[in-house]
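Only a single protein chain was left out; the remaining protein chains are all shown in position.
Chain naming follows the written order as A, B and C, and within any one chain the residues start at number 1.
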Amino acid sequence: MDYQKILEDIYQEILPFANKGEQASYIPALAKVNPNQFGIALTTTSGETYSYLQAQTRFSIQSISKVFALAMALSLDGEDLWKIVGKEPSGTAFNSLVQLEVEKGKPRNPFINAGAIVIADRLMTLLPDPDKEFLGFIHALSGTESIDYNLEVAESEREYGYLNAAIANLLKYHGRIENNIEDVLMFYYRMCSVEMNCIELAQAFLAFTNHQHFDFGGYKLSSSKIKRLNAVMQTCGFYDEAGEFSYLVGLPGKSGVGGGIVAVHPLHYSVAVWSPRLNSKGNSVMGMKALELLTTYTEESIF
Amino acid sequence: MDYQKILEDIYQEILPFANKGEQASYIPALAKVNPNQFGIALTTTSGETYSYLQAQTRFSIQSISKVFALAMALSLDGEDLWKIVGKEPSGTAFNSLVQLEVEKGKPRNPFINAGAIVIADRLMTLLPDPDKEFLGFIHALSGTESIDYNLEVAESEREYGYLNAAIANLLKYHGRIENNIEDVLMFYYRMCSVEMNCIELAQAFLAFTNHQHFDFGGYKLSSSKIKRLNAVMQTCGFYDEAGEFSYLVGLPGKSGVGGGIVAVHPLHYSVAVWSPRLNSKGNSVMGMKALELLTTYTEESIF
Amino acid sequence: MDYQKILEDIYQEILPFANKGEQASYIPALAKVNPNQFGIALTTTSGETYSYLQAQTRFSIQSISKVFALAMALSLDGEDLWKIVGKEPSGTAFNSLVQLEVEKGKPRNPFINAGAIVIADRLMTLLPDPDKEFLGFIHALSGTESIDYNLEVAESEREYGYLNAAIANLLKYHGRIENNIEDVLMFYYRMCSVEMNCIELAQAFLAFTNHQHFDFGGYKLSSSKIKRLNAVMQTCGFYDEAGEFSYLVGLPGKSGVGGGIVAVHPLHYSVAVWSPRLNSKGNSVMGMKALELLTTYTEESIF
Partner (left out) sequence: MDYQKILEDIYQEILPFANKGEQASYIPALAKVNPNQFGIALTTTSGETYSYLQAQTRFSIQSISKVFALAMALSLDGEDLWKIVGKEPSGTAFNSLVQLEVEKGKPRNPFINAGAIVIADRLMTLLPDPDKEFLGFIHALSGTESIDYNLEVAESEREYGYLNAAIANLLKYHGRIENNIEDVLMFYYRMCSVEMNCIELAQAFLAFTNHQHFDFGGYKLSSSKIKRLNAVMQTCGFYDEAGEFSYLVGLPGKSGVGGGIVAVHPLHYSVAVWSPRLNSKGNSVMGMKALELLTTYTEESIF
């Protein structure tokens, strides 16, 4: 498969969408990013990497970090993890408080903010230095030591993070958080603030294609657990567009409001795409299009 | 792969669950079924069929019929179908009216009752004799002409179908139904009343494994559409347990309150299992367990 | 108090609102009413009646009928009535199905449609000829035998009544309705279809001012029960504007989508006003204004 040509062809085809959508602007650090950028990188299980355009420009991975956090928590807690967070799609916007109230504070899945905050709290309880461990895990996955938090972004998230503070307080009210709320939120914001580029993300997610033993930074996951983690991405990875992404792309994946999307074709490849302009559901417009075309051209959805 | 042995081993392993759960009892016709039955059948794309125990006992396919109806509607309307029904997981119990109100009557997906009723209405609008066409489609898929509606069950569903009547009236109120409400509901109930056995269901769903051209009873679907239909099963096929099934089994599938579950391993096989006792989410206890073990033993989830 | 002058002054003051709002148009019979009409009548406990403009033009009383039905049911069942219907304000639009689902089908109060349908069902169970009894009760209250159902309106309500049918089916599903759904709805629609004018309504509601023994058409209510019925009007009589009406007018009252509003000043007077144009909450624009001015001028709110 000539992936390089496919990536370039895809870009030509999605050019008409280059100005559609708006980048995230709820914090200054995201609002000031040049929205007219696009990068893509694909890494196969046999080791080749293909990329195009701004694939080496780092951006805020935001909610993509929730996959890393889930992998760590799953490695540490095993199936017990599901006692504190569900694995059902949320069926509503990613920041809804309603569902939390209805379900007594147990978040529906690890990829809505409430679920990710509960997992951040769990990692804080389990790990002596969660900040260092989280970064170390990403370094191991991506093979790149220079990846780091953007503390300015994290601080900015905290400053404007009234909704997440509301969620965290509601979780605490329902007894779902053990540690200090402010500490948990800051750790959560730091994880979201990690900056990576498409090549680094594709490399990091190669670990989830299940073609090798998963053992990174001290965190091990069985082949069965990797499959299950992919299953959670498949059903819950795209806020209220999980069904749409599954329908159009047919791969497990995860998006972030920074404009990044990663997807995994089990046993074949991982792919990361980035373009800051988002659709109304908070997912990258060009990113969604690019991945739809990728699995259409290659006929490589999982179905 | 010695599927016959696997099916038999699975049964031994799930025997401890043989008395767990209760069969559906909301209509007499379902309540009087002997709950202590179990059948399973698996058909590979190379043509072999394996089965065990009551695999030739017909049962009420109930919501599994929604896949057949969706396939017909998708064949007829193409992507326009998604203007009248969504494809996002529902995130709440399958019969909730709340989401309908919030979303102005557009059902979230074709597998909740509201979505299936809208599709029943659509088939009535498009087809001169929807009853005959629906049965003919199943005959073509399964290769078995003797499959039929159970009109007694359909009538019983109608008699006790206050919740579905509420849903249909709400859909009509929101302008989502074209035909007479009673007629649409009766067609919907007839589709749910179809009786098939595991071998027939496995054969019928072989068409959705995407290993051949899909052209049955005059209804054609491209390979891309079959993938997409599988994607909808993956995210929406199990009411409020879609995430759980995806997590434990890792295959697109669909369940019914009659105790049947079908699943598809694209390009490999289709499988149908039946056992009437249901868990609290309305899915067959032994059926869920059996399919979890099947993909665990064979390492054949899609992820 | 020169009520006649007050009524006339009020009309002059609210003239600027004469073209505000739209009449109900969900059924043809209501849509064809000339919207530019206004009538008002006030009857004191000492027996005088004051009226102005179209106070003798009959109109569809619609939800005002729910007060009469409640009075009958309260007379028959006493405090046991509250086992089947609540008495808390609904806090949402009058036709919401959400609350019914949340509260397992027990309607929050007798003045939302769900509650009125449950009361209609109860009257059908208790009375041999509910149609005749209901009309007889109104004849006795108003002293006017010519008041009648408008069967064309009732039939039209039924024809377009998908939302009420949804509500009734949901109530039946939750075991809240004993009789045949269609029969209950038709009785409910007939009650809503009664046509009265302002003078007749003011006379009928004089019975609820609690200045005399309540014994009409065989239905008796103690002074305490009348107070309680007024309390229910006070907190629940105006859909999602109960607080607003209580705030601006300060009297127990009830409105209908036909544009009528009645209010009761305990021990002093009853008043009925009619003007078909409705605000966004479904209450008569000029009617609300007129009653606000009435209690402002007379300083006769209950507070």
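Everything below uses one rule, namely that a contact is a pair of C-beta atoms (placed from the backbone, for glycine too) under 8 Å apart; a residue touches a chain by one contact, two chains touch by 3 or more.
Bear in mind that the values here come from a model prediction, so they are computed numbers and not experimental data.
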Give the labels of the shown chains that the missing chain contacts, considering the complete complex.
A, C
Contact with the hidden chain, among C:Ser156, C:Ser246, C:Ser270 or C:Ser284, goes to C:Ser246
Those residues of chain A which, in the complete complex, touch the missing chain:
96-98, 101-102, 162-163, 165-167, 169-170, 172-173, 181
Could I get the residues of chain C that touch the absent chain, sorted low to high?
86-92, 99, 108-109, 210, 223-224, 226-228, 230-232, 234-236, 240-244, 246-248, 250, 252, 266, 296, 299, 301-303
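The rule is short, and it goes like this: only the chains that are shown with their structure count from here on.
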So what shape is it, when you link every pair of chains that touch: line, ring, star, complete or other?
line
Chain separated most widely from chain B, comparing mean CA positions:
C
Per the centroid of Cα atoms for each chain, what is the distance between chain A and chain B, given in Å?
32
Between chain C and chain A, distance of the C-alpha-averaged centres to the nearest whole Å
55
Show the residues in chain B shared as contacts by 2 or more other chains, in ascending order.
none
